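Each remark here refers to the structure printed beneath this line.
Removed: one protein chain of the complex. Kept in place: all other protein chains.
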């Protein structure tokens, strides 16, 4: 396994675990049973990649041919479920602020990594010269999992209500495409850092896009 | 038409009618007009198969090339609509328990048959040795239609709130894959019976998976 393959694998695994945790947390927050929590975790973790593969014509999607990612998502979801289960047993421990913070971090990491993975897959499929397609595919891969998570859990999609959510993904995808000239590994690392940074700063300083008054 | 093709066709038709009836019942329960009831019936009946075919790269999906299934779903939906229409005309006949029971039976039969159909299609496409893909595809085919139905009708998806819903589908898919050694027909029949049985017992005895306290 060469260095690029190894880094790609590590990043994908981290992104999978982070997104699975975010999905499982949303599910646990809705008082779902353990199966619902796992489904939501898996859908969040692999949903973006499945949409990307369908769009690029990679059928069946990679995730179905390689059970490692789904397995990692299931294990992560079960751990999240039991962490909640333990915590809820002790009364007076409902700290929804800590919940929001961890969810934000997990979701940001997943968003960053999956955005550059989407760009990367597009390049590997031979669309390296179509910047528009690459950015679109990167953004879909990044926001797809979270969008499915929110639609299935019946909560208002992050993408519409959160600060600068998909913008961060788009900017990161553009950076990742532009950085290809410095090598694929650098493009992936810098691209995903840009996403996480924008997303985190936006949430922390409560940056807002222009909004219509009610 | 050999015996396997005939049994496959019969099972698929029964599953289509059962799922169409479940979709139409949900639509009628939401006071939709006749068109909405038909759309929901058709989506429930063919939705899982379309998702499966997209995932397996069978494009256009089989259901579009063969109008028999969509036609059966439309006729079933119309019959359900008129049954409701007749019944609502007589006052004092709202038996929501009977409704729940018939919906449960229809949904269970559809779930069972579509799960094994999904596994079967995966094998026919040449993925017979990839157990993970087969189980995934079987489960998606089984739960996909009902999930689309609930999302479109704006009711909380069965898969998240019902007892052991998707678990039944997963177990049935595994049984169906394992039974292939005894012949495809047996695998289909036993696999779908296992799904219906688990689903029915779970609903009847109110089996529950561990759930987080509110």
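When the chains are written out, they are named A and B in that same order, and each has its own residue count from 1.
Going forward, contacts are C-beta pairs under 8 Å (C-beta built on N, C-alpha and C of every residue); 3 or more make two chains touch, one makes a residue touch a chain.
Computed from a prediction, not measured in an experiment: that's the story for all the values here.
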Task: Of B:9, B:64, B:182 or B:207, the residue in touch with the unshown chain - done: B:64
Open item on the list: Tell me which of A:7, A:54, A:185 or A:201 is the one touching the absent chain.
Closed with: A:54
Open item on the list: Could you pull out which residues of subunit A are in touch with the chain that's been left out?
Closed with: 54-57, 59, 127, 130, 132-133, 136-137, 147, 151, 156-157, 159-161, 164-167, 208-214
Task: Sites on subunit B contacted by the missing partner chain, in the whole complex - done: 27-28, 31-36, 39-40, 50, 54, 59-61, 64-65, 67, 70, 81, 84-85, 88, 151-154
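Keep this in mind: only the chains that are shown with their structure count from here on.
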Open item on the list: Fitting on CA atoms only, what is the rotation between the copies subunit A and subunit B? Please report it in degrees, nearest 5.
Closed with: 120
Open item on the list: Suppose each chain is reduced to the average of its Cα coordinates; what separation in Å results between subunit A and subunit B?
Closed with: 30
